[in-house]
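One protein chain omitted, others in place.
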Amino acid sequence: MELRKDYFADVRKDGLHEIGQPRPRLDSPGHVTGKTTYFADRNFPGMLHLKMVRSPHHHARIRSIDTSEAEKHPGVVRVLTARDVPHNVYTILILIQVGPEDETVLADGKVRWKGEAVVAVLAETERAAQEAAAKVKVDYEVLPAVFDMEEALKPGAPLVNEYHGQNYYLYDSGECRKVRFGDVEAGFAQADHILEQSYQSSPIEHAPTETTGCVVAPEGNDRFTCYTNTQAMFFTLDNASIILQMPGSKLHFVGGTVGGGFGGKVDVIVEPIAILGAKLTGRPVSFVYSREEEMQISSPRAAEKVVIKDGAMKDGRIVARKVTGYTDAGAYSRHSPYGAQKGAAHYPGPYTIPNVWIDTYCVYTNRTPSSAMRGFGVTIGDFALEVQMDKLARLIGMDPLEFRFINAYRDGDMKAHRQPTEGAALIECMQEASRAANWPVAEKYMAMSSYRKGA
Amino acid sequence: MAIRRGRGVAAINYPTGMNLGGDPTQALVHSTPTGNFMVTLSSVDLGQGMKQIMAQICAETIGVPTDRVVIDTADTDTGPHCMGTFASRGTHRAGNAVIQAAKEARQVMLEVAAEELEVNASDLETDGQGNIQVKGAPQKSISIFDVALSAHFKRGRSISGRGMFLIPRSYPEKETGAMKPSTCYAHACTVAEVEVDDETGEVTVLTVKNVFEIGRALNPKMVEQQLVGGSWMGISHALYETTEPYYPNRDHGGTDFNQYLMPGPGDLAQTEITVLERPSADGPFGAKGPGEMCANPQIPAVANAVFDAVGVRIDTLPITPERILRALKAQAAG
Amino acid sequence: MAKVPVQFTLNGSEKAEFIESGTTLLNALRDKIGDTSPKGGCHQGTCGACSVIIDGELRLSCLTLAETCNGADIKTTAGLAEGGVLHPLQRAFLDAFATQCGFCTPGMIMAAKVLLDRTPNPSRDDVVEALSGNICRCTGYEPIIQAVLTAARANSQNAA
Partner (left out) sequence: MSLALQTFSTVKDANAALRAAGTRYLGGGTLVVRAANEGDVSVSSLVRVTDPGLSRIAVSSGKARLGASVTMAAIARHPELAALAPAARAIGGPAIRNMATVGGNLFAPAPYGDFAVALLALDATVVTEDGETPIEAFLAGRDTSRAIVTGVGFALPMAKSFRFLKVSRVKPKGVSVLSIAALLELAADDTVASARIALGCMADRPIRATAAEKALLGCTLTPREIAPALAAAPQGTAPITDPIASAWYRAEVLPVHLGRLLLS
């Protein structure tokens, strides 16, 4: 890695004692000796193991659940269903007033995705829990499912989630988050070139080497300590408090040393049910996702569809950009309404475009609920934007890198969401990339700066 | 068979932090009787090195070596509130909270030292090695060890501080979308060079040259860790990863590390990283959040390089050999 | 449940336990004996985080039943440092900043140790092959490869 101190030296104070120094990591000696303590390294006498019975259907009504055989299975201590969960319908962003509550801890009357949690089995050993889980009988009436966002938005599509009442998240701005800047149709009318293209992505798993999980121990004083690998301690604690209808003072969360997250451990899925199990049995409880659950049950990065329509001039200036983004939330909201909104704020990318129109939708389908992942709301948008930029450059007949210089945002430029640009550095990154990759651009671009005099 | 070569570029920016319900993180700092400093947080270290960076930030602010700082994080009985580690917010939000708490503790420390040295606190400075000295007269000094002992046993002072950093909630305007989604942005530009086997659709990423602007490299080796790993993940997203390889058929999702594909140690592109630092106005020592954005520009850069190599556009991720081969066959069929 | 005796040497010390038949070595080490350095990343044999060295060979403790290890000599990353002095591989992982979350690290170090025990001067390809059963999601592998190559060089200089 090369640190180029010559850029922006005028606005930076170097020569500090500790900052900017490549100090050794204080946690690494624990890593290389195997001594670092992760949540699952704690083991308590009498600990129970929780296994989940999951829906085999994408969308179905539950006619009945029979847990009697499972309860009789040797080693089983408790079997939990929806009626055991004090506040079973929840949504994690309710903490910051983003509702409605739309998801069940354990399915109640209906399942909306294949893999949804239906019944939790607590047993003395993992094996006993697995065997008992296989004995739970659930009678399903399979319902039509929808997996495609545009299909889901059509009239007459199966309704995925009754708590929303329609297959999209209803923002205060309506069926989508909107950004309106300039006059996009006028921009298209004046453009020499118009290019409209569509981009899609697939769900992506965070795949941390440590799977999601927690170990809960009753402290004997009506408090419960939850050792967890959540990425957000109080967010999880406070949501658990709501779901369990327990004062937060009864909950003690310990974590902070996590075997990789990438956004995959922010969903508050394992902790509430494990705490409930510990409360109802008085025993320590371990609920750790299997690798299969981590790969196919935990929320992935959302599948997205992005449609971009651009108007550009022969000289390379983009004069209008219209983006329609669709985020596939799967069956439940989790963090997706925010992801779609973050996308609206991100478009049209790091370029100064006078006429912009953005609509981003958060759509419900019967796919696995998606949620945050590294680059949430932006990663797939950047794929679409930057492939579109490459196509536009070739359409106009320009070098793709030079084309970006022409449109790059600089200090003081007004963004589509009406914030002036501050601290821009895209031009300098591109200049350095031009050198590093031996991709020469015209001298006038190498002479550009993100600074603007007087800005 | 033909192995065809191409290159592609992408340039991106990325916001630091979330902005939905307000975005707070708090920190507490206090000294032990012998002048070590405890930072208490509830922030989570996912492996990116949160604990180490908070220690360096606290040490720089108080004016002691980093090994005098102990991080106690992620125990809700002791640590004050943090929204969590996500959205590239950890270093920026918690770092600012730690700075504020450490400044307050430093002020008490200097006041106690001033009493011991019988000078004004405003005339004192730290030497970064564990001592407090009079500006311009470094021979007149006292160790922080002795200052802490004095505070605890003689002067009855708590060398401690409270830190709070909050980005208030921004409500998007309904009709125009006017909003303030972030206070600072990181930047990147990546050039990727690939080879495509036009009989099998297999892609080999030969080189990725990444330039990242991250505000401030608080610990350059740790920045390098994250940027190199992120670059690998970007390539992985571009070419390999999906939980539903045959969507809309949802069968055949990978359930293990054999089936869920990611580049192995024999698939590594030659990776070059250049870092620029334009300090952000509100970042801790100017730092922004590079953790997420470092995995983004490789995806379109690789996609554009594939097109440059074989002349087909794959606009659906991931860009698998199958998708390339189908496109090449369609292209050949005219 | 049927309990069976197991007895083996772990990092040079004798261990004897009664365990439930069918218990994996990984679970026996972690839950019974208290050596949590092998990690359970998949329990499928696909991540390598549980790698240990049994009688000089790299094995996956998640797919090995503990009772098949009677009389074996088992080494884990927890036993690698001698007298508080880090093994050259551990030192090299620190110096190369080759750990991030650290969850894969003990398995990586076991895989690398077996390589260096047999091939003191490995090529880059040898290292890549040796680590090919171990997943890392944080680092992009390059720092780990460099750490192993550095440790090999340090070893051969010490031997010279």
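The chains carry the letters A, B and C, assigned in the order they are written, with residues numbered from 1 in each.
We adopt the following convention: a contact is a pair of C-beta atoms (placed from the backbone, for glycine too) under 8 Å apart; a residue touches a chain by one contact, two chains touch by 3 or more.
Computed from a predicted structure; not experimentally measured.
Colleague: Since one chain is left out of the picture, which of the remaining chains does it touch in the full complex?
Modeller: Per the touch rule above, the missing chain touches A, B, C.
Colleague: I'm checking contacts with the chain that's been left out. Which of B:Gly63, B:Pro265 or B:Gly289 qualifies?
Modeller: Spelled out, the listed residue whose C-beta touches the missing chain is B:Pro265.
Colleague: Could you tell which one of C:Lys15, C:Arg30 or C:Arg59 touches the chain left off the display?
Modeller: Among C:Lys15, C:Arg30 or C:Arg59, only C:Arg59 touches the chain that is not shown.
Colleague: Would you indicate which residue among B:Pro80, B:Gly177 or B:Pro245 is in contact with the undisplayed chain?
Modeller: Final answer for the missing-chain contact: B:Pro245.
Colleague: Which residue from A:Asn43, A:Gln130 or A:Gln166 sits in contact with the chain not drawn here?
Modeller: Among A:Asn43, A:Gln130 or A:Gln166, only A:Gln130 touches the chain that is not shown.
Colleague: Which positions on chain B touch the chain that was left off?
Modeller: Within chain B, the residues touching the omitted chain are 1, 199-201, 240, 245-246, 252-254, 258-267, 321-322, 325.
Colleague: Which parts of chain A face the unshown chain closely enough to count as touching?
Modeller: 51, 74, 125, 127-128, 130-131, 133-134, 290, 292
Colleague: Just the residue numbers, please: which parts of chain C touch the chain that's not shown?
Modeller: So the residues of chain C touching the missing chain come out as 1-2, 4, 20-22, 24, 43-45, 48, 51, 57-60, 62-65, 67-68, 111, 114-115, 125, 128-134.
Note that in this section only the chains that are shown with their structure count from here on.
Colleague: With chains as vertices joined when they touch, what's the shape: line, ring, star, complete or other?
Modeller: Drawn as a graph, the chains make a fully connected set, so complete.
Colleague: Sort the other chains by how far their Cα centres are from that of chain C and give me the top one.
Modeller: Here the answer is chain A, farthest from chain C.
Colleague: How many Å are there between the centre of chain B and the centre of chain C, using C-alpha atoms for each centre?
Modeller: 30
Colleague: Taking the mean of the CA coordinates per chain, how far is chain A from chain B in Å?
Modeller: 17
Colleague: Counting only residues that touch at least two other chains, what does the list for chain B look like?
Modeller: Only 46-47, 49, 221-222, 224, 228, 230, 233, 256-257, 262 qualify.
Colleague: If I count partner chains per residue in chain A, which residues reach a count of at least 2?
Modeller: 25, 27, 207, 258-260, 262, 291, in rising order.
Colleague: Mind listing the chain C positions that touch chain B in their complex?
Modeller: That would be residues 42, 44, 46-47, 97, 100-103, 125, 127-129, 131-132, 135, 137-145 of chain C.
Colleague: Report the residues of chain A in contact with chain C in the complex, numbered from low to high.
Modeller: These residues of chain A touch chain C: 24-25, 27-38, 40-41, 43, 125, 127, 206-211, 258-260, 262, 290-291.
Colleague: Of all residues in chain A, which touch chain B in the complex?
Modeller: Per the touch definition, chain A meets chain B at residues 1-5, 7-8, 11-12, 16-23, 25-27, 58, 93, 95-98, 114, 147-148, 172-174, 177-181, 197-205, 207, 230-235, 237, 251-263, 265-266, 291-292, 295-296, 300, 303, 338, 341-342, 344-346, 349-350, 358, 367-368, 372, 374-376, 378-380, 382-387, 389-391, 400-401, 404, 408-409, 416-419, 422-426, 428-430, 432-433, 436-437, 439, 450.
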